[in-house]
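There's a structure below that I have some questions on.
Here the complex is missing one protein chain, while the rest keep their positions.
Up next is chain A:
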Amino acid sequence: MKLAYWMYAGPAHIGTLRVASSFKNVHAIMHAPLGDDYFNVMRSMLERERDFTPVTASIVDRHVLARGSQEKVVDNITRKDKEERPDLIVLTPTCTSSILQEDLQNFVDRASITSNSDVILADVNHYRVNELQAADRTLEQVVRYYLEKARRQGTLDQSITKEPSANIIGIFTLGFHNQHDCRELKRLLQDLNIKVNKVIPEGGSVKDLQDLPKAWFNLVPYREIGLMTAIYLEKIFGMPYISITPMGIVDTAECIRQIEKHVNNLVSNKKFNYEPYIDQQTRFVSQAAWFSRSIDCQNLTGKKAVVFGDATHAASITRILAREMGIRVSCTGTYCKHDAEWFKEQVQGFCDEILITDDHTKVGDMIARIEPSAIFGTQMERHIGKRLDIPCGVISSPVHIQNFPLGYRPFLGYEGTNQIADLVYNSFTLGMEDHLLEIFGGHDTKEVITKSLSTDTDLTWNHESQLELNKIPGFVRGKIKRNTEKFARQNNITNITVEIMYAAKEALSA
């Protein structure tokens, strides 16, 4: 047992549901008790999704506990098959079904006889893997299922496209700025005259998965999700993949060079040369290279920062700060414990120390000890920063509704470098400003304003009403006080009691 208040990565089924609901026309059925469908709320609220989230629960209740699910799961699958006509139904185990140890595979086999949709059981164990690992696995599982199916049916066409093309693997619902990143990657590939063959899973159809091998190579922008699929495709179809995250100027260039290498391996007549493009973008299209030369960025030299997040974002941001902006990264860390080796290798030489943990209190303690000028982390670090009065730029999930901006905010590619430069710079300047304000006593003029608008006149609050007033949350207390006093004056009351407070609320609808 572990005493826990907060976690960075969610439970396994969330990962599976993210894959399933990212595909078009795929429905997930959770084998779960009432209330475990909280994923629907997150998707509907955070992503502001217009459509109903294609996730339902086959409810585990007392009866199921006593006599097993029996027909329930099969009935729910066939019912969903009739109602929504999905291409694929993914039966999703949860922590509850992990312990019940019902033979879910058997339900799947039975249900797939009667239903028109394909039915699979997500192969994830709640107690062994977390959200990210589960998503990675489920994506690979779905891809493998459809490619093997196509091979069996003889519909698998292994010839590659005439022109260079790529698959983008690992764009997800509820992923950190994934939608914007995807658009930026498409733009990048377009600039390089490379066609986008398929983007999975977001917006993809499972029927099209058999076309995956047509691409010349796979691009896996995020370390956490998609790598298993890319490795599978390499093993079976010999498709090369690029797993360098194009985040920051140096890594974006490196990613493009890798693309060049793979593309040139497959063409015979003409060779592609992307170097002029990289040069043009770096020096004149992206503003980030110029920004790091400008005197603004000079002021940031040697400032201390702390980075924490998922492996992809934390590693990339660490290198951008250290290599491209001259900021001193005192500590960098990730909660992706399963990928610690890779992470350490990536940030070696770019930071003073490395922290691998999924315990937010350890991260908090580290930040308090180092006292950096800015933090780049998740929503949790943002709150730690608030408490310690240190500005924080959010660079990784876990996320919050603020991290689903409506405007265009990629982290990847050349536009991404601009966004990151803004984020970094704004975090630090705000920090400086804050500091200066403190030195000069701030421009907080609360004192003066209170005097001119003073309400302490003829009215007295008796002891009980004073207590009652103090119970009201701080941010509305002032308003309640003013409204109550206004009401008292209107009614020529001088002594304010609790009853007067309530009466005021009724009268003024405070």
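We take it that a residue touches a chain if its C-beta (ideal position, glycine included) is under 8 Å from a C-beta of that chain, and two chains touch if they have at least 3 such contacts; residues count from 1.
Please note the rule applied: contacts and distances are computed from a predicted model.
Only one chain is not pictured, and the protein name UniProt records for it, out of "Light-independent protochlorophyllide reductase subunit N", "Electron transfer flavoprotein subunit beta", "Ribosomal RNA-processing protein 42" or "3-methyl-2-oxobutanoate dehydrogenase (2-methylpropanoyl-transferring)", is "Light-independent protochlorophyllide reductase subunit N".
Interface note: of A:279, A:296 or A:499, the residue touching the hidden chain in the full complex is A:499.
Interface with the hidden chain, as seen from chain A, comprises residues 1-7, 10-11, 13-14, 32-38, 40-42, 44-45, 48-53, 56-57, 59-62, 65, 76, 83, 94-96, 99-100, 126-128, 130, 383, 386-387, 468, 471-472, 498-499, 502, 505-507, 509.
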